[in-house]
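The structure is given below, and queries will be raised subsequently.
Complex shown without one protein chain; remaining protein chains in place.
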Amino acid sequence: MDQVFINLLNGLSSGLLLFMLSSGLTLIFSMMGVLNFAHASFYMVGAYIAYTLVGILGFWPALLLAPIAVGMLGAGFERLALRRVHKFGHVPELLITFGLSYVILELVQLIWGRTAVPFTPPEVLQGSAFTIISTPGQGMSFALGKAAPELCAAALCSTFPLTRAFMMLVALLMLLALWLLLTRTRVGLVIQAALTHPEMVEALGHNVPRVLMLVFGSGCALAALAGVIGGITFVTEPNMAIIVGSIIFVVVVVGGIGSLAGAFVGSLVIGLLQTLPLTVDASLASALTSMGFTVTPETPGYPVLRLALKDVAQILPYLLMVLILIFRPKGLLGTRED
Amino acid sequence: MSQAKEFHFKPHNVGRWIVWGLFALILFVAPRIWTSGLAQTMLTQMGIGVIACLAYNILLGQGGMLSFGHAVYSGMGAFLAIHALNMAGAGTLGVPVSLIPLVGGLAGLVFAAILGYVSTKKAGTPFAMITLGIGELVFALALMLPEFSGGEGGVSSNRVIGKPLMGISFGPQIQVYYLVAIYCFICTAAMFALTRTPLGRMLNAVRDNPERVEFVGYNTHWVRFMAFTISGFFAGIAGGLGAINTEIVNGEVLHASRSGAYLLFTFLGGATFFFGPIIGAVLMVFCGVLLSELTKAWLLYLGLIFLFMVMYAPGGFASLILMNLRVAAFGKFKKLWTSYLALAGTALAALIGAATMIEMVYHRQLNEALGPELRFMGATLNSAGLDAWFGAGFLIVIGVALFELVRRQYVHEWGEIQEDIEKEIKRREAL
Amino acid sequence: MSHALELRDVRKSFGKSEIIRGANLAVQAGERVAIIGPNGAGKSTLFNLISGRFAPTSGEIHLHGQRIDGKKPFEINRQGLSRSFQVSNLFTRLSVFENIRCAVLWSLGHRYAFWKFLADLDDANDRTEQILEMIKLDKRRDVLAMNLTYAEARALEIGITIAGGSSVILLDEPTAGMSKSETKRFIQLIRDVTVGKTLLTVEHDMGVVFGLADKIAVLVYGEVIAFDTPDAVRANARVQEAYLGSVLAETQAAAA
Amino acid sequence: MSEGRLLKLDNVHAFYGKSHVLHGVSMEVKPGEIVSLLGRNGAGRSTTVKTIMGQVDAKGSVQWGEQELVGRKAYEIAHQGIGYVPENRDIFPKLTVHQNLMLGEKTRNKTPRWSFEDMYKMFPRLKERQHTEAGVLSGGEQQMLTLCRTLMGDPDLIMIDEPTEGLAPKIVELVAEYLKELKNRGIAVLLVEQKLAIAMEISERCYVMGHGRIVFEGTPADLRANAYIRKEWLEV
Partner (left out) sequence: QKGETVKLAYIDALSGLMGPVGQNQVKTFQFLGEKFNKSNPAGVKFEIVTFDNKLSPAESLNLLKAAADQGIRYIMQGNGSSVALALSDAVAKHNERNPGKEIVYLNYSAVDPDLTNSKCSYWHFRFDADTSMKMEALTTFMKDQADVKKVYLLNQNYAHGHQVAKYAKEMLGRKRPDVQIVGEDLHPLAQVRDFAPYVAKIKASGADTVITGNWGSDLALLVKAANEAGYNGKFFTYYTGVSGTPTALGTGGAGRVFQVAYSHYNMGGQAQKDAEEYNKKFNDDMYTLSVQHIYTLLSQAMANAKSTDPVKVAAAMEGLSVKSFNGEVTMRKTDHQLQQPLFISVWQKADAKYPYSPEKTGMTLAPVKMYDSYVSSTPTSCQMKRP
């Protein structure tokens, strides 16, 4: 029971981090039509910049300033590069972000080196949010913070780190803020309209280039915020972008392009899908065995039958994405197909 | 109409014969000009790359299908080819080495037919995402089945099987090169021919306006599917040749970065022109092998090259070449060429300055054991002293400033020339 | 005898709103029919149903006696029905010549061939040249479709529609956006290229309607409320009320 | 705003890339009048309107009151109080009818002359479809929507390119009525129109264009009287 609970929590929290990342991506993707391959790179830059700022200003200002700085970098990139290729269509837009991801990676390594940097959470976020104590025969109970060692002597204690709790909190706040922004302001409409008819939107009196720049910048800032939190929770290293690089596209597609709610649901689904199967040792072979068949290495297809669910866990998100695209191209909560 | 018909004859397209002849000639003499082992390996890879990029461009350029997973088909071709090669070596499969690439081709075809059937149901972004997903799936699955893929280590083989036939054992690199060259020529010709067939033309139509295609009797899914399958076939051949060349195939042939490279370099070469991907493939091998040899900062350079190319020449190198050929065809190239010299000169100055700085930074970070000095373009620089930095900075500033001046002049001239050409075309039309 | 095209109680709903509410229409082979009706009556939707872009919610559509409702556009086209679009819908990056050639390939049986060269397909090339002459674009054969002027694009739109040699042709507002002189030229063009074919056209310009049609179908709120000769329709009180009955329509009609 | 004229074009040249389309167009629009711009396909009428809107490269002068518009951005021009209804409609297909109208609104601090209700009263059909995606509207409905969307911005001058294209005759007359209504509310209208009958009926003055130049200027009555112009530049 406590294991299931811990696993669920882990799945949810990693899903929420994905949400922080993919919300920016879906914003850019659905409103500007740009598949931003450099999105994860901005995530990484966010972590690194925050790491540097922490040294100067402390954690909380860095948490605020790093996203702003990255947002400005993103806006600058939009202004100087992306805007130029907008008229050539989506493939060049995509490729230019592709090129950017290389450049960012190299620059990060030039500035901060090629190994991990010691980016640690501030004092208040170190330690445990709560402890799950499961005493054999008595079920499960909670203790805030770290449980006393005496308690844990007889029982099995699992602590849930504060950083992860903080991550979940920030993600939820972000969801709320974005939802307010998109539903309570006209900016969202302007952007969607500008996607297909930029000239007309301008003729109606909206400064489209500026809006697009803002959108791109905000998307990057969101990625950077995720980066700061991802950076303290996991490690801050040059590899951190590549690891999340393609999974966030899966999230956006599964949830449904252009839908914030979709990105949220998609993130949680993918987060759980990446986590829960890891704990399952069962395979087709064991399933067949339990159904009374005998499976030996000579059984045809044994190499496939042998694969345990935990071994294939990493491909499940992609499998889900392909199936979704084939059977429900709009995604779980999406409204459009293109 | 009938009168027009009498004068209607099909001229032998001399130009086309010359172009193909030249292509064959280049394929033939290249390894005699560049004879080192590395050069021959690279030429072999270029030949393979040409097939792969052209195959990819059937999707991207001709069919408007943005695929993020084409390495699946070249990779599956490579895997089945290497298994076939091993079986041939063990005597359980009676296929000569020269036909092993066709095994790869068939594998590519079969996989493209199976996986392509679902991917080509959609176009646009959904298509792109399905290919991305399938690419990741196949890659990860292959690694999970070490019986098939040899795990991270891959499957290795020996291409020298049995006794040499007429002195050909495929042991020496040069023999492999010529095998690749022959395949390359035939495949290029075949893919070019495809663009001249009904299917090839309808593929263009599907790219431009899939909706309308349905109303002139064609099933867009089927058109895309057939093109995808054909593309898979050629990609598989490239994979098979790659397997013979390296004698080892591992998961990386299926990896997304390989698919990404096809996309990037096809685009850089010029997806809108048939021959663009050929340039792209040559660049791909250059960047992948040579650039990383020349400089530690190659990823940075590569990224920057992409950024600038996409921004300033979205049609790829092919479009740059064609635009200048057009200028030349109207006899206006003379006017430009001083500008080109000036542009190249100033750009070079700026680039050398920038590259010097980048190299010095990398040197400081990575190679300090050798002391602060580094050799760059024949000169010895002291990355610890201010001189080199100032010198480089100076070079950049001056280079960029002059470049900007020349560029303005050039843009002006270019504009005028284009205007003249437009006028000239109008005039000719009016005749 | 069977009709060239027949609609039997065709209905179509989008979500909750029913747009086509039991349309019935039977068109004889060789007839030219104009479909008129207020904006949003469902004329384009009707064309979309017939040509297979949408499947009807219920009802039957027959082409030369065979059921075609629910089939895919390309299947319907292969059975001999072809349509144009209200907004030009061309292969923008191909030349005028290639646009037309794409449209003739299937009907001449070249299908998905990748073993024949286009240049050797004399039947297709001759037919393409013919069409180009008919739509007077032979001088522009190598221009890319996206560089055509509005009127030329409309002409090409019609060229693509008729190129496959379908016996039933649907045209959706072929002359929209054209000046009077061009409209006149165009009516003539349409007449010429559709000789011996069954023609359905949607139009708001009464000049075109009365100049082109043997019969007029009036579609109001998703129903065919009248289907008769032009004169009879003009006299029909319901039609007057729903659609005509205005100075403009009168003058246009008179000018025809 | 100076009395007497609202908009004045003086020797305007316009270019699409390298091709020179307008060759010195001069014309003007006074407050609250309906002016129509006539001519054959390709004469350059749409280009003129787009030039005013800042969507085409231009030389020469376009005066709006005391201000020069050439070289300004489209959205700045829109904020000056010029509304534009393009010929190819350009509705935003993925947004609902109502959202399309919302995008037409401009946040200028005076109280606008028009509200959503006015629009829906003008074209009840739009009210019925207000929550539908605009992309699926019929051709005519889209035409109504574009007109209303621009009106929501409360312009002083509205430039309409072929508003009646694809509209049923009854609706065409309705549109004509509304244009007059606009004028009554003090809005100037620059109308590009193919249907001579309508244009001549409602406009106070008209210009005829040919090959990128103004070839005639005068009242509808003058034009009716001038058979040569009509034959040479308008009909065959």
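For reference, chains read A, B, C and D in written order, and residue numbers begin at 1 within each chain.
Here is the rule we use: a residue touches a chain if its C-beta (ideal position, glycine included) is under 8 Å from a C-beta of that chain, and two chains touch if they have at least 3 such contacts.
Bear in mind that the values here come from a model prediction, so they are computed numbers and not experimental data.
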Which visible chains touch the chain that is not shown? A, B
Options B:N86, B:S292 or B:Q418, residue touching the unrepresented chain: B:S292
Which listed residue, B:I248, B:L336, B:I398 or B:I421, touches the chain dropped from view? B:I248
If I consider the whole complex, including the chain that's not displayed, which of B:L143, B:V180, B:A238 or B:L322 touches that chain? B:L143
For the chain not shown, which residue from A:T26, A:S41, A:T97 or A:T275 touches it across the whole complex? A:T275
Touching the hidden chain in the full complex, which residues of subunit B are there? Just list them. 36-38, 41-42, 45, 140, 143, 151-154, 156, 158, 160, 171-173, 242, 246-250, 252-253, 288-289, 292-293, 296, 298-299, 366-370
List the residues of subunit A that touch the chain left out of this view. 3, 6-7, 10-11, 14, 109, 113-118, 120, 128, 131, 146, 152, 156-161, 163-164, 234-235, 237, 239-240, 242-244, 274-276, 278-279, 310-311, 314
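Here is the rule we use: only the chains that are shown with their structure count from here on.
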Which chain, with its centre taken as the mean C-alpha position, is closest to the global C-alpha centre? B
Write down the chain pair with more C-beta contact pairs when A-D is set against A-B. A-B
Distance between chain centroids, defined by C-alpha means - subunit C, subunit D (Å): 30
Per the C-alpha means, the centres of subunit B and subunit D lie apart by a whole-Å value of 50
Would you tell me which residues of subunit B are touching subunit C in their complex? 1, 10, 193-194, 196-202, 204-205, 207-209, 211-219, 222-223, 226, 230
The answer for subunit A against subunit B in the complex is residues 35, 81, 84-85, 88, 90-92, 94-96, 98-103, 105-107, 110, 113, 246, 249-250, 253, 257, 303-304, 307, 311-312, 314-315, 318-319, 321-322, 325-326, 329, 337-338
Help me check something: in the complex, which residues belonging to subunit D touch subunit A? 53, 55, 73-75, 78-79, 84, 86, 90, 92-95, 99-100, 102-104, 106, 149-150, 153
